[in-house]
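First the structure, in the form of structure tokens, and then the observations on it.
And now, chain A:
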Amino acid sequence: MEQIANHIIFFLLSAVIVVCSIMAVTSRRILRAATYLLFVLFATAGFYFQLDYHFLGAVQITIYAGGIVVLFVFAILLTSKLGEKSDRISSTKRAWGLAAALLGALICGYTLCTHDFFPQFAADGEVDMKTLGHALMGMDKYQYLLPFEAVSILLLACIIGGIMIARKR
Partner candidate 1 sequence: MNFLSLFVLIPLLMMGGLALARNMKQIRAVAAVGSSLQLLLAAVVMVLFLQERAAGNTAEMLFIADTVWYAPLNIHYTVGIDGVSAAMLLLSAIVVFAGVFASWKIDPLPREFFLWLILLLIGVFGFFISINLFTMFMFYEIALIPMYLLIGVWGSGNKTYSAMKLTLMLMGGSALLLIGILGIYFHSAADGNLTMNILEIARNNAIPHEAQYYLFPLTFVGFGVLGAMFPFHTWSPDGHASAPTAVSMLHAGVLMKLGGYGCFRVAMFLMPWAATQLSWIFLILTGISVVYGAFSACVQKDLKYINAYSSVSHCGLVLFALLMWNTTAMTGAVLQMLSHGLMTALFFALIGMIYGRTHTRDIREMGGLMKIMPFLSVCYVIAGLASLGLPGLSGFVAEMTVFVGSFQWSDTFHRVFTIIACTSIVITAVYILRVVGKLLYGAVQDEHHRSLTDAVWFERLSAITLIVAVAAIGMAPGWISRLIGDSMSVISERILQYI
Partner candidate 2 sequence: MEIPMIYYVVVSTVMFFAGVYGFVTRKNLLAILISLELMLNAVDINFVVFNRYLFPQQLEGFFFTLFAVAIAAAETAIAIAIIINIYRNIRNIKVDDLDKMKY
């Protein structure tokens, strides 16, 4: 029963992701595109929950859906009028884009489908927060203090850079 529910949820989320991501890139209204993106991100978070990575799912929702999409919306509101439709895409450009996307999807799909993975279904489910914390703050093998610090410096740089760029001269 749980299996079936899981499947149903998965297909729902998949449908949302597929439809919304296509809508996000084809919609001529930019604000709508951002909204579709938001749906995609939520659905992705759903995937993470489904895979028992709850922390990641939470991060996804707070940072992506909560932070980035908000930034997008502000930016969109700052740079375009409401209800403004973007220009039609020229057919050659669309053809190139379609070609690239479809060909890519084809090749990737083919590779994925023909490749033999040896999935081991995870038994333990939920990752414990303590393990995560240790991995993030440790300096041993499979522990990530250095990348963590690097990311924090990057974020600092971003803050400064953002201020510098946005500052009025």
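The rule we apply is simple: contacts are C-beta pairs under 8 Å (C-beta built on N, C-alpha and C of every residue); 3 or more make two chains touch, one makes a residue touch a chain; residues count from 1.
A word on the picks: all candidates are chains of the complex that A comes from, given by their letters.
For clarity, every value in this text was computed on a predicted model and none was experimentally measured.
Participant: Number, please: which of 1 or 2 touches chain A in the complex?
Facilitator: Of all the numbered candidates, the touching one is 2.
Participant: Which residues, counting only chain A, touch candidate 2 once they are in their complex?
Facilitator: Chain A reaches candidate 2 through residues 3, 6-7, 10, 14, 17-18, 21-22, 24-26, 30, 33-34, 37, 40-41, 44, 47-48, 50-53, 56, 59-60, 63-64, 67-68, 71-72, 74-76, 78-80, 86-87, 89, 93-94, 96-98, 100-102, 104-105, 108-109, 112-113, 117-124, 127, 131-132, 135-136, 142, 144, 147-148, 151, 154-155, 157-158, 161-162, 165-166.
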